[in-house]
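Shown next, in structure tokens, is the structure this report addresses.
Incomplete set of chains, arranged as in the complex.
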Amino acid sequence: MKKVVTFGEILARLSTKQGERLTQAKQLQLNYGGAEANVAISLAQFSHETSFVSKLPDHALGKGVMHYLKSLNISTAEIQYGGERLGTYYLEVGAGNRGSQVVYDRKYSSFSSLTIEELNYDAIFENAYLLHVTGITPALSANMVEVVEQLFSEAKSRGVLISFDFNYRAKLWSQKQAGTVIKRLLPYVDICSCAELDMIYLLNYPKLPDELGYEEKLRQYYRQLKNDYSNLQWCMSTRRENSSASQNKLTGYLYSDEGLYQSEVYHIDHIIDRVGGGDAFVAGILHGLIHQWEPNAIVSFATAASVLKHTIHGDANLITEAEVINMLSHGNQISR
Amino acid sequence: MKKVVTFGEILARLSTKQGERLTQAKQLQLNYGGAEANVAISLAQFSHETSFVSKLPDHALGKGVMHYLKSLNISTAEIQYGGERLGTYYLEVGAGNRGSQVVYDRKYSSFSSLTIEELNYDAIFENAYLLHVTGITPALSANMVEVVEQLFSEAKSRGVLISFDFNYRAKLWSQKQAGTVIKRLLPYVDICSCAELDMIYLLNYPKLPDELGYEEKLRQYYRQLKNDYSNLQWCMSTRRENSSASQNKLTGYLYSDEGLYQSEVYHIDHIIDRVGGGDAFVAGILHGLIHQWEPNAIVSFATAASVLKHTIHGDANLITEAEVINMLSHGNQISR
């Protein structure tokens, strides 16, 4: 099977125990994660050949990332060593009525120092079917915008499909900056993850009246998006309704020319870790698209995959295809 | 007071932390448990004299089991050392929408090597009132079917009541094998734990129409069972409705010639450990029957006991009679 390539930054995540404030913590859990690495890992669990392209510092933590990726069957052949540091973030894990808090410490990272010249496009895209990048990557620096656009251009010229997740982070750039860059990148994109707020605040689409209902609004936004970017084939998003940091409702949506498909509404209780839930959804969609399943099956699979992610500590969705399918067929049934 | 005897295998259980996959685990929690040992322990907490009859390997883990049982006031006088290994199982603890998973590693255990000749029936049944065994025990080997039948026969001849829990495990034997053996054992049984699916798939009773309602179906199945096995005095079961691995609803049922008694429906949220919940229910029923309480009181007590089990890590229901009664009188009231 042809491989999937993802490109982005992977961070060290240092998280507290639930119920503990970061100011008081004496012990932190160390995990590694990043939106594009998470998608690669989830796809590798679904048996895809995947390659993660990135840059890491040449020290013990950089090597720790390599061990982590290799253990999960990700090709690290196109990861290079160099630069100064591994981007880091501190996660104060929320509970019940208190949400999680993040302290970013990711500036000056090895990845953000990566240049266009350092990438070996032929090796990266050899036997590749699809490239996935998120909006976090171009948000890191002006240089990284160039890198991503060049990468998209190289992918395009080799016939590799391009998947892009807006993944807007207010801590990294303004809505205006993000909108400008994303509009520049969208002409390359075949598969896109974005939702209502992205369309309004990043792409400046007019806000549709709430009376239309959530689904109809989404349908109209996506229709407009596809009109504006003729290249685009698939749009996707999830709708998360939070009753607390420990309980959410989740619905998945997938849009193509044939219409808007939606999953059942999942009630997620007793959340272990919601970081990476969106990446798990994207990976589920890409898995279905690659296998050319029916849209309804795809969106169900992807949403169930995302729901299962919430039960696992760390950013990555360590769930196999069989486990997702088992959940779809048995609901929340528990077996022993 | 006369003692209660239970006979079966006790396993080492190696479990992950919640939110962690077994494939990634670096640290495991070690507990000891087994259906019949769990019933003995719960009854000992309710102040019964209890004896657990089994066979253990003569090494540090076998001794660890002995320490565990003794600490909880179980007589270990009829446990013998011998054989090759302690049966083991790995428990990946589920969370929210992902159920727990079990990897069994229990073949070739010391217990499964136990023979009829190794049991000292006079010592085992001295001053005994009741013997409890579950379907897991005869499922372990053809030899163990002989051992259990001989044990039932010896109990019967000494006037000891026999309690049997079907406890069907598809990983140990087929429905057909189980049905054949259970039908051979039921003529000895006075008190029996089994539910609708057992009746249909193990005893091959015709499936009753759902329109009858859950309770009416259960009433008819139990009536039929008592007709078929005239020795049988009491039947029991619980009905568990799962909304997730962390939230369940639980109802208990007890049946005698006088009819079907049922508990209130308990909502169990924030489950710590559901392993052993069924054994806690059985122990609660046996406790009430030994004390000759009213059936309604018995089924309420047993269901509340089972609900409380879900709040305790490990297989055993480390709950006293006073705590169950306190819960019954205060509902889920919490005091400090």
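The letters A and B name the chains in turn, as written, and every chain counts its residues from 1.
FYI, a residue touches a chain if its C-beta (ideal position, glycine included) is under 8 Å from a C-beta of that chain, and two chains touch if they have at least 3 such contacts.
Note that the structure is predicted; figures quoted are calculated from it, not measured.
Taking the whole complex of the structure file rather than the 2 chains in place, the copy count of the single sequence reaches 6.
Throughout what follows, only the chains that are shown with their structure count from here on.
Remark: chain A and chain B have CA centroids separated by 45 Å (rounded to whole angstrom). Within the complex formed with chain A, the chain B residues making contact are 17-21, 23-24, 94-100, 102, 242-247, 270, 274-275.
On chain A, the positions that touch chain B within their shared complex are 266-273, 307-308, 310-313, 318-319, 323, 327, 332-336.
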